[in-house]
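So, subunit A:
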Amino acid sequence: MSAHEPGLRDLVSEAVASGVWSEEFGTVKLRVPRSEWVESHRALKGRLPFFSWLSAIDWAADVAVGDAPEPGEETAEEIEERFEVLSRISDVSSGDGLVLSTDLPKDDARLDSLTAVYAGADWHEREAAEMFGIDFVGHPNLAALYLPDGFEGHPLRKSYALLSRQVKPWPGDVDVEAAGGDET
Partner candidate 1 sequence: MSGGGAGVLHSEARVSVELQTPEMTLNIGPQHPSTHGVLRLVAKVDGERIESVEPVVGYMHRGYEKLAEVRTYPQLTALLNRIDWTAGLANEVPFVVAAERLMGVEVPERAQYIRVVLTEMFRISAHLLFLSSYPLELGASTPLMYALREREHVLDLIEGVTGGRFHPNFNRIGGVKPAAGGGKGQRSVAQDLPRGFLEQTRRAMAKVFEVCDDMEALVRGNEIFQQRTKGVGIIPVEKALEYGVSGPNLRGSGVRFDLRKVEDYLPYDRFDFEVPIGENGDCFDRYVVRLEEIRQAVRIVTQAVDGIPAGPLRARVPRVIKVPRGECYVRAENPKGEMGYYLVSMGGRGPYRVKIRSASFSNISVLPWLLEGALVPDIIAILGSLDFVLGDVDR
Partner candidate 2 sequence: MSIDGFWVLLGVKLLAMAVVIIGGSLVIIYAELKVGAHMQNRVGPYYAGVRWGWAQPLADALKFLQKEDLVPADADTSVFKAAPMVSLMGTMAVFVVVPFSPKLIVRDLDLGIFYALAAASLGTLAMLMAGWSSANKFSLMGGLRAAAQLIAYELPMVLAVIGVVVQAGTLSMVQIVDAQVALGLPYVIGGQAVGFLIFVTASLAELSRTPFDMPIAESELVSGYMTEYSGIRFTMFYLAEYAGLFAAAAIASTLFLGGYYLPGLDAEVWGPFVLLAKVGVLAFLMIWFRWTWPRLREDQLQSFAWRWLVPLSLANIAATAVLKVVL
């Protein structure tokens, strides 16, 4: 993402006092407390009216991703188990935008719905609800969006194993294509 307008950071710190700003790899992320979720969106809506998406991440500590770290490699530190709900809003003039995020404990996965502020959050929240099992309080119709009737479970949780992965484990070393001209 190209550099954002310098005024954005000031505006954000003024509008959302409790937000923690971080910026890396060209992506601006603003962590807000759960209770301020809707308010912070409302405060920023004037400057960033475009609602891009809303989703969640299931942080689970005991998930192996790829190989185990080799000796000397950085080991993953303890991940705090939680749901992290992300939403992205941006503007349509200079291309500024930021990702707001908040943490939810897994045993109390409820969050206020954004549909009062951004009507477009409707479908995104429905998808997050069925995929993660998060309850969005105040949503007009939290019915399943993608999954068929009678589907049990929340697919995007790390605890939900893909059927194909139960039958056939993680393949391991499968990519063997040589990158053009090197063997490192």
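Criterion applied: all candidates are chains of the complex that A comes from, given by their letters.
Structural remarks
Here is the rule we use: contacts are C-beta pairs under 8 Å (C-beta built on N, C-alpha and C of every residue); 3 or more make two chains touch, one makes a residue touch a chain; residues count from 1.
Just so you know, these numbers come straight off a predicted model, no measurement behind them.
Only one of 1 or 2 makes contact with subunit A in this complex, and that is candidate 1. For subunit A in complex with candidate 1, the touching residues are 1-2, 24-27, 29, 49-53, 55, 57-58, 65-67, 69, 73-74, 76, 86, 88, 92-95, 99, 118-120, 122-123, 131, 144-148, 155-156, 158, 160, 162, 165, 170, 173-175, 177-184.
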